[in-house]
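Can you keep this structure in mind? I'll have questions shortly.
Removed: one protein chain of the complex. Kept in place: all other protein chains.
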Amino acid sequence: MSSYLIFAYGGVGLCGIGVFGFILHTHLLRRLIAFNLLGSGTFLILVGLSQSGRGEADYIPQALVLTGIVVAVAATALALVLIRRWAALTQHATLPEDQGPS
Amino acid sequence: MSLLAILQSFLLIAGALMFCIGSLGLIRFPDTYTRIHALTKADNLGLGLIVLALILNVESVALALKLLLIWGLVMIASALSGHLVAWEADEQCIPLCQPGETERHLESEDE
Partner (left out) sequence: MNELIDLTLVCILLGLASLSLFTQSLFRAVMFFILLGLILALVWIRLDAPDIALAEAAIGAGITGILLLDALAHLRATSNTPPQLRQLKQPRFWLALISGAGVILLLALAISEPLAPAVALDLQVSENLTNSGVTHPITAILLNFRSYDTLLEVAVLVLAALVAVTLRQSDEHPVVNEYLPNPLLHACLKLFFPMIFLVSMYLLWAGAAQPGGAFQAGAVLAAAFVLFYLVGLKTQLAQNDIYLKGGWIFGLALFVLVGSMPLLYGQPFLTYPDSQAGIFILLIELGLTLSIGWILFSMFLLSQSSPLQKKDSP
């Protein structure tokens, strides 16, 4: 197994952990972390898989991932602003449908 | 195996050991102040040894100077961050751990 493919499978693992955490947690900050893990896993699969087919560096997915990382940090920053506004208004860091009696 | 390679491997292994010792100190030392002491000192020495090993391999003087510059900058940065952590801990009145208090401190941290 080439080392590129190993990292693609690592990305698969990150995606799985991300989805698991995203559904399990109710705290919004933890959900945001899980969402970011899912994103990183996707980037790893994208680059690792395309390079494992060629056996050398593939610049096109790398450029796409570079764009993706910058957009991901913008989305994270926006989500944090929203979470803080929500927390300031309601004193909770969870969504109302997750604040059940449990 | 040439003499250069032996010297390089010696320096690299010694540097890695220094990092291990620093991390061990981070885990085992009882309070904030002693932990920074372990991290900032041991890791700087470890990085220095690794930089020395890498310098033996480079052809151009410019590259060697760049590596030395990295070492210098990391030393200033780690001295600064160590100072800031200790300063902040002092502001927050985090107490120094006296000898013999280690067990109690570790227990209270696990809670």
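Should a chain be cited, it is by its letter among A and B, assigned in written order, with residues numbered from 1 in that chain.
FYI, a contact is a pair of C-beta atoms (placed from the backbone, for glycine too) under 8 Å apart; a residue touches a chain by one contact, two chains touch by 3 or more.
Worth saying up front: this structure is predicted, and the values here are computed from it rather than measured.
For the chain that does not appear, the touching partners among the shown chains are A, B. The omitted chain makes contact with chain B at the following residues, 73, 76-77, 80, 83-84, 87-88, 91-93. What chain A contributes to its contact with the hidden chain is residues 1, 3-10, 12-25, 27, 29-30, 32-34, 36-37, 40, 43-45, 47-54, 56-60, 62-67, 69-71, 73-78, 80-85, 87-88, 90-93, 102.
The working rule: only the chains that are shown with their structure count from here on.
Rounded to a whole number, the gap between the C-alpha centres of chain A and chain B is 32 angstrom.
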